[in-house]
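Note that one protein chain is taken out, while the other chains of the complex remain in position.
Just so it is clear, A, B and C label the chains in written order, and each chain counts residues from 1 on its own.
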């Protein structure tokens, strides 16, 4: 088993630097294994604090066109569950930033939740986000992952009533994922920073977990604005767009440059 | 007024020759006025006893494809009611065989029944067949024609019950038209000679009028068989087929030759 | 209060006043007389009506509902109520009649049905009941219509019928009707001619009305039950006139109910291209009876035009001619453009795509409802659904709808 250091390690450095963490989402195998590994290395070098590694799924209900297309590219390239886990393991071995899986219930279910938990933990990942498992279904789904030492960050949306948000925050592990606006992932629509700020303020009392904000963050300005209030900033579609169409070193270079632009916008908290 | 001699004149010669009369149907203006006149002359020369002159109508319910197409050719050539009557008048002036009109109720109705009766009589015609005016409608339709001296031969079909056939025979004038088989005019299906023979036998007691048989007669053999039992043989579609596609003298020659072949088959009664 | 007429007509000779009658070749006279006898016997036989009612209920899906079309007109207006013949099996009122005639045919021992068809609706309705009763069906259809209504041609084949393209005359409905008459003349013994509207020689205008009058009988009772009163106006499109007679008949003896027949003006009443026999035609004889006909001064029947195939016919049922001359019903005309507008409007505002035929009635009803104001109550016969017309409209709109 590769030591993950767990979530504490993820937030140690940004906390020490009194800035928001940067979490970057890539799809395993998009468009191939080597590119994904090169991109992860580049993101790590660019100062990304946590890699969200998407295990490709053909029917990603929570994702917009960019991530859906990236997943399709990965599937078309033959990426299977075991390949995604192997990519994570290899990246960790090469010294990448901590890795958090992101996928849907069905691939995990079919793979076997216990088997997934075991292999995911063995790959050195810190946890898994499964966006179509809401709070109510967590008791049936979560225990094997938790038993394997994996965190399960849960999502809170603008539509989540405050009382429910508090319960989600309480049930979450690793961090709490605040969805910054309505809809699915995708860079085309802006995050609602004001809403994120007020939610964060409200949630502080409900949890000691870091509060991360994602969906729609695509510019350094977004990162700066969100980073000023949140403990972490999550970028996905915009990053994928940044290197889509290229491979290998070129992709890594594009991804790294883009990540650096966001990372540079994360200033120490006042 | 051109003297028509009426129907007595029509049957005088065949009666004298102890053979069935030959009645030949042509459409006025098919395909043009000159051809019709030439054909009528040729038919007269071939020994036809009565010309049935079709006044073209676009929706001839009692006619099959040959006569319907001939009527359409005449209409397409611009033949109107007055033209048809003028053809009859000119033919009579040139010494043609007696002429009997054949058309439908609607053109006569629209032209004015009284006007038609007057002009038809003036043209020297002996009468008119209007196949869509059955016995029941004759009282409303017939008087003006009769008053002008025109005969109205009525039709009896294989479907006509005997009692009704007797009433039709009684109401008919000029001759009684026995339809030799089911269906509409047309050479493609054979006449039912046996049925015609038995009907004729039955009708002899109901009328003193000549009994003519038509529909489907196309060969000298048909003419001979029907002529052996009937007072007249009517040929239409087969004659039109004989000269269709040609004009003027050529049409006249073809029509004449065809009529002669039938006329030759009408042997004196045993 | 409107002019009164005799709703018990036709008389014994098949006349509605001076209209109707039997103008056919002798070979068909006895067949029509037989049909008349069979019709009278059947109509007097409760078992006949019992079977008819069962088929109308289980097969056709009757009664058809009445429906308040609330969003059709803005501003103060009379409620517009649709009688929903579009919900019938095969999508129009036509099936009421073909079921009735097929039962008559079976009763008369005929195993073969023939029919004329224009757009194909009556052909499909005949093929339908023929399939159900296991009878042979031959449908006559003009070559032009075969070409432009390939879908209905295929539907008839699916239903086991044989479609015979007719190449004579204008190669459309009028000629298909001629051809069906001719075919009937050739095989009267084993063949029953199923006519698709209240046209043709007696007893057809009568018996078709009797099979279609269920529309008005149902609607009258439904209006009384729902609104506690009769409609002030009844509106129906008129091609041959069967859906209109079907809904009018039950109201003919209600003096305060105005009856409106809506013909297809095509490109306009003044234009050559129209199909409005009562508005633009003159008295004549077509297809066996006397009525109004679109004809020239020589009695030659004219080519007609309407965007709606089912109204594209140069004649009209003799009972309508009678109702027109007596003043009991009024006949107006709606042109292609207004009918198309009503088609679109009804789809968008009511979620009902009407047959183009019915759209003529709706177009007129919209105006009438405004004129009548809130005191009125306008009943419209929605004679059929417009699925069959979607391609035509799409083509006119330059849209693709293969």
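We take it that a contact is a pair of C-beta atoms (placed from the backbone, for glycine too) under 8 Å apart; a residue touches a chain by one contact, two chains touch by 3 or more.
Just so we're clear, the structure is a prediction, and the values are computed from it rather than from any experiment.
All shown chains touched by the missing chain in the whole complex, by label: A, C.
Considering the full assembly, A:111 is the residue among A:111, A:175 or A:258 that touches the omitted chain. Of the candidate positions A:9, A:34, A:86 or A:157, contact with the hidden chain is made by A:157.
Per the touch definition above, the residue from C:33, C:108 or C:131 contacting the chain not shown is C:131. Interface residues of subunit A facing the missing partner chain: 57-65, 68-69, 72, 75, 80-81, 104-111, 131-137, 154-161, 164, 168, 179, 182-184, 189.
Residues 57-59, 61, 64-68, 71, 84, 86-89, 91, 127-132, 134, 150-151, 153-155, 157-160, 344, 347-353, 387, 390-391, 393-394, 399-402 are the ones on subunit C that touch the missing chain.
Quick note on the criterion: only the chains that are shown with their structure count from here on.
In terms of inter-chain touching, the protein chains here follow a pattern that is not a line, ring, star or complete graph. Between the chains B-C lie more C-beta contact pairs than between any other two chains. With centres taken as mean C-alpha coordinates, the chain found closest to the middle of all protein C-alpha atoms is C.
Centroids of subunit A and subunit C (each the mean of its C-alpha atoms) stand 67 Å apart. Subunit B and subunit C, compared by their mean Cα positions, are separated by 38 Å.
Spacing of subunit A relative to subunit B, judged by their CA centroids, is 98 angstrom.
In subunit C, there is no position where the chain touches two or more neighbouring chains simultaneously. Multi-chain contact residues of subunit A, defined as those touching 2 or more other chains: none present.
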